[in-house]
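The complex is shown incomplete by one protein chain, all other protein chains being positioned as in the whole.
Per-chain numbering from 1; labels A and B assigned in written order.
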Amino acid sequence: MSAALTDTPGGTRGRLSRAYLGMVAEPWLYLLPSLLLIGGVMLLPLAIGLGYAFQEFNLLRPGAAKWVGLDNFQDLWADPQFWRALRNTLVWTGASVTLQFAGGLGLALLLNTRFHGKKLVQALVFLPWAVPTFLTALTFSWLLNPVIGPVPYWLSGLGLIEEPYNILGNPDTALWGPILANVWYGVPFFAITLLAALSAIPSELYEAAEIDGASGWQSFTKITLPFLAPMIVITVMLRTIWIANFADLIYVMTGGGPANSTQILSSYIFTTAFKRLDFGHASAIAVVLLALLMIYAAILLAVRSRLVRR
Amino acid sequence: MAALGRPHPALVAGKYLALAAYVAFALFPLYWLVKIAVTPDRLIYSEGTRYWPSAATWDNFREVLGSDFLRFFGNSVIVSLSTAAITAVIAAGGGYAFSRFDFRGKRLVSALLLLTQMFPLLIIIAPIYRIVASLGLLNTLPSLIVTYTAFNIPFALFLMQSFFDGIPKDLEEAAMIDGCTRMQALRKVILPLTLPGLGATLGFVFTAAWSEILFALMLIRKEESMTFPVGLLNFVSKFSVDWGQMMAAGVLALVPSCLFFAFIQRYLVQGLTSGAVKG
Partner (left out) sequence: MAGIELSGIAKSYGGVEVLRDVDLAVGEGEFVVLVGPSGCGKSTLLRMIAGLEPITAGELRIGGRRMNEVPPRGRDIAMVFQSYALYPHMTVARNMGFPMEIAHRPKAERAGPVARAAEVLGLGKLLDRYPRALSGGQRQRVAMGRAIVRQPQAFLFDEPLSNLDAALRVEMRLEIARLHHRIGATTVYVTHDQVEAMTLADRIVVMNAGRIQQVGTPMDLYERPANRFVAGFIGSPTMNIVEGTPVPDGLRLADGTVWPAPLGARALGIRPEHLHVAPDGDGAGLRAEVQLIERLGSDTNLFCEAPGVGPLLARVHGDVNLALGSSVVLTPDLARLHPFDAEGRRVPVGR
């Protein structure tokens, strides 16, 4: 690209292709560090991890890893804890997403109106999103503890439990502790994304509907919801995947206990890898979780493409 | 027409009531955390469930600050700041490429980045442990920094791209006509305009790194290199009685997050929608 290069006979071709190469290479140069890191720290380990699922590989039982085909999956099939974790995953994910979404939609609709002190209110209600997960988990396990927390007394006052005890200690109710924490933590996320989508709906639409004689409820079902629908589907899908993979709250609050009653698939992966150091088994669970999530995503994407086409 | 008049007073009251409920729901757990942290030791059990402590003290904080927590806190600051800084720089490069160039393979790379946000991260916890162990890097902070950086790059890259997209291409071209090389145009024109975006990215990544716990548990088992969450969890399982100190430590852990949260408030929507998948 320098002036000295000009007017050298026969140089045009070389110059052009060098300039061309430079233009092609430039974006890759900027992307290179990102790609190297993602490749080395995420994609390569992903491939290795998928491989573990088909090997017997336990750090507590030394000896070279060996390929065992589908043995790990057969073990899983016979593992009652796995089935329990699968059921729990459905409850955990379903309840968390539903409650987070409902709470988030309500909050977004409220914040989309005009009122005094909106900025402050917004900052306060979004704050839980910024609280580190481990702290959320610890705070809620303390709140649920009858020694220092008020929640058990509220629950018994409401008649939901007979006496103020720690619901985290009861296998039948323990899962609802992390779900409560998760709802607290996740409502802001839905509220923020839905609020952004709401404010993107042109206000002329509501004015036109009002002139056409629509009631407030009709405006909501005929304008707001259809407008939000594609966005809701994609957000709910991504969030579902994220929550199904999200083991931190459960691990910190109950460690999967009591008696594995709160283990979900992802926390089960973690305890299997972290405590039992059985990487083969852990990876097999992870592969099952991955497959389930992919099926789920495929279904939801199909629904979304139908929604968008309409 | 009813719509032209003021809304019904009962509706207005209902709205403010609902808002108050949301604020209370959001703040109560944090209030409780702070309340117990300032409650003197002797009152913790007798006033365990009182809504307002009869006395307050800084003792718990003083004790926490004199304990191992200071080291954990320092480790977390090192890990989170380094992760945020490195991620922001690397993601800025990638985001710039995504925003300003059309190149073959762009869709593929973008699909790959999205994929990394979809699969259960725990699937790689075992391989990462093995790799880190074979490199002899277990129990070191750099192993965490590199891992966290990679985890956060896809999200940060999309976020930076959205910030670059907001800067008209004309500005760079004008700068280049005015005599700048591409690098000068970046430094003198694009960088100053991207600073808020860079700051927001720093904030998001810092918050994420600050609260990560599972990989930290797996990779760090020696006390001297524990991050704050791991240290706190260890503390909980070791002496699960000193509530005041734990809560005080929790409040301290909240401080950096809240600072960064205040800082990134304006960019929440952009951050959550462009990353779309980050917590």
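Heads up, the rule we're going with is that a contact is a pair of C-beta atoms (placed from the backbone, for glycine too) under 8 Å apart; a residue touches a chain by one contact, two chains touch by 3 or more.
No experiment lies behind these values; they were computed from the predicted model shown.
Trainee: Which residue among B:14, B:74, B:142 or B:168 touches the omitted chain?
Mentor: Final answer for the missing-chain contact: B:168.
Trainee: Looking at B:176, B:236 or B:258, which makes contact with the chain not pictured?
Mentor: B:176
Trainee: For subunit B, enumerate the residues touching the unshown chain of the complex.
Mentor: 168, 170-171, 173-181, 184, 188-189, 192-193
By definition in this document, only the chains that are shown with their structure count from here on.
Trainee: Find the geometric centre of each of subunit A and subunit B from their Cα atoms only, then give the gap between the two centres in Å, rounded to an integer.
Mentor: About 15 Å, centre to centre.
Trainee: Which of the residues in subunit A end up touching subunit B in this complex?
Mentor: For this pair, the touching residues of subunit A are 24, 26-35, 37-38, 40-46, 48-50, 52, 57, 106-107, 110, 113, 115, 121, 123-136, 138-140, 142-143, 146-150, 153, 184, 187-189, 192-193, 195-196, 210, 234-235, 238, 241-242, 244-248, 251-252, 266, 269-270, 273-274, 279, 282-283, 286-287, 289-290, 293, 297.
Trainee: Which of the residues in subunit B end up touching subunit A in this complex?
Mentor: 3, 15-16, 18-19, 22-23, 25-27, 29-30, 32-33, 36, 44-45, 48-49, 51, 90-91, 93-94, 96-98, 100-101, 103-104, 106, 109, 112-113, 116-131, 146-147, 149-151, 153-154, 157, 207, 210-211, 213-214, 217-218, 229, 232-233, 236, 243, 246-247, 250, 253-254, 257-258, 260-262, 265, 268-269, 272-273, 276-277, 279
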